[in-house]
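Presenting chain A:
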Amino acid sequence: MNSPSLIQTQVLIIGGGVTGTALARDFALRGVACILVEKDDINAGASGRNHGLLHSGARYVAGDRAAAMECRAEGDILKRMAAQTIQDTGGYFVAVEGDDERYVADFPSLCARAGISARAVDIAAARALEPALSQRTIAVFEVPDASIDPFRLSLESMAQARSLGARLLRRSRVIGFEREGSRIRAVRVLSQAGGEELRIEAAQVVNAAGAWAREVCLLAGAPIGMTYSKGTLLVTHERLAGRVVNRLRPPSNADIMMPGGTVSIVGTTSTRVDALDDIRPTTAEADLIVAEAARMLPALATMRYIRAYAGVRPLVGTADAADGRAVSRGFALFDHEDQGLDNLATITGGKLTTCRLMAERAADLVCRRLGVIRPCLTAATPLPVAAECAWTEPGRSPRVWMRSHGLEDPLLCECEMVSGSAVDAIYAALRSAGDTPTLTDIGLRSRVGKGACQGAFCAVRTAAHFYSRGDFQASRGIDEIVDFIGERWRGQRAVLWGEQLAQAELMEALHCGLFGEELRGEELRGEELRDAGVPDAPPAAPAGEVSP
Partner candidate 1 sequence: MKYALFLGCKIPSRLPAYAASTRAVLGHLGVTLVDLEFDCCGYPARDVSRDAFVFAAARNLALAERAGLDLLTPCTCCFGTLRHALRFLGEDAQLRARVTQALAAEGLAWSGTSAVEHLLPLLARKVGVDALAAAVRAPRTGLRVAAQYGCHALRPSNVARFDNPLAPTIFESLIRATGATPVDWPRRLDCCGDPLHQANAPLSGRMTRAKIADALESGAETICTACPHCHLRFDAVQAGSPEPSIRTLLYTQLLGLALGLPSKSLGL
Partner candidate 2 sequence: MTGARRDSFDVAVIGAGMAGMAAALFAAERGLSCIQIGNGGSLLFASGLLDLLGVHPVAERRLWQSPYAALAALAREQPLHPLARVDAHSIRAAFESFVTALAAAGLAYAPLGERNRKLLTSIGTIKTTFGVPLSMVAGTGVLDARPPCLLVDFRGLREFSAAQIAATLGRSWPGLRHQRIEFPGCEGAPELYAAHLARALETRETRARTVALVQPLLGDAQAVGFPAVLGLARAREVHAAFEAGLGVPVFEIPTMPTSVPGLRLLSALEAMLSARGVRRRHQASVRALAFDAHAGTATLELEGISGGAGGERVFARAVVLATGRFTGRGLTADRGGVRESILGLPVHQPGSREAWHQRDFLDPSGHAINRAGLEIDDAWRPLGASGKPAWPRLYAVGSILAHQDWMRSKCGSGLAIATAWAAMDQVALALGGTGAG
């Protein structure tokens, strides 16, 4: 194969999650040229598989006050600088009968010490505002929690970075480092799309691969200590509460329900995992969450769930605790100088709320190394709104569509009411960046497939839409439908009971019963059916199967 093409830049960022994109923006604002390589897509990892909580910090006041105060400070910054990605819903901390009364008693003072406002709320008043709260509620405190849309945050950060010259290489996996003494001369990247290989020469390399940071470090020959904690969340069919509802007790399973726009998100679990491949929610985790969360919000016991998802928290340092909760949720920045590398930095750990700060710290280090003196601007520069990035906000599409009603703008996704024009806008934006957008890309950047039907209908409509616009050719559509639904399936599988099981059955009746997608290999060859004719001739029994 011919020698890989070469790209040169100042800084190479590895990983397109909230930290990586925040880094790209940070560098771009400082005028530092950078390239971001992402093995999959924006927020494909933990950044896109969390509950989207903008922590007030109250969750950590007991265990980790530093983290708590960090959250409070960063939360305030994001509320000012990235307002469009945040719904300031406010949050409740709720204790129910049987919860640790001492913890409840200490909570207000602990919050006060961390500088977090926690107002005691009359239980009846709280239940009037949030009827879903249990009758067995014994204490309610109001805290400045909010919900944040991590996809929009990353997409818009990247959009601004790009507008300032940064480059994004999606579906490009780092496969090796070329070391030269204490320096990394180049990073070898394999683009999954074309299968072509790239050499990227950068003065500095930042590893922001989140959970995959350890693998990247190993490739670079500078191992770090990390553990993985898998967290699973469930998505309800309807939104159950207006505010964030936290369980007022030490961090544990199923202690939060987030308002996810038009749905509620219930979680989370925390289990140690050692491998990162094939992380998916299990039925056991779903059961655990439903049983536990229903004590705080009884309706969750009978609620219809439309999907589950699981992400991996990168935890820095090695803990023995089985669930990894004991390990700090603070972040870690490695300069790798003790490992004899002076142009690699690794930033990992931490949490969504502190992603900007993580980027700032890492960028400061890199800039110091580059001799760039310009300060970080992200704490004072509002994140510009990018129209094509706004479609991940739940409940927005219907409004926009209703405004454009009467124009020829059909809905492609009925559940979340995403219109053709929205899909076209996303498609155009990706196209202009030289991408070939897939249904899955559209799904990540919009609400398509996020609703009750989980892609059963909208995947078909969207594919038909793209064919009719001439965007799809050949038999690609079927593969895309299959990929899209397959990806959705990962999340559905764990919550398939009751109504959602009926929904899934309908999906299979359509995609297998009618379309026969599972047979497409056989069918698309369009060759003769296999059994040769004579109706009653016994067909050759397949090996290993003996008729009784």
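Going forward, a residue touches a chain if its C-beta (ideal position, glycine included) is under 8 Å from a C-beta of that chain, and two chains touch if they have at least 3 such contacts; residues count from 1.
Selection rule, in plain terms: all candidates are chains of the complex that A comes from, given by their letters.
This structure is a prediction, so every number in the text was calculated from the model and none was measured.
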Options 1 or 2 - which one, within this complex, touches chain A: 2
Candidate 2 partner contacts - residues on chain A that touch it in the complex: 280, 282-284, 286-287, 290, 406-412, 457, 460-461, 463-465, 467-468, 470, 472-475, 477-478, 481-482, 485-486, 489-490, 493, 496-498, 501-502, 504-506, 508-524, 526, 528-531, 533-539, 541-542, 545, 547-548
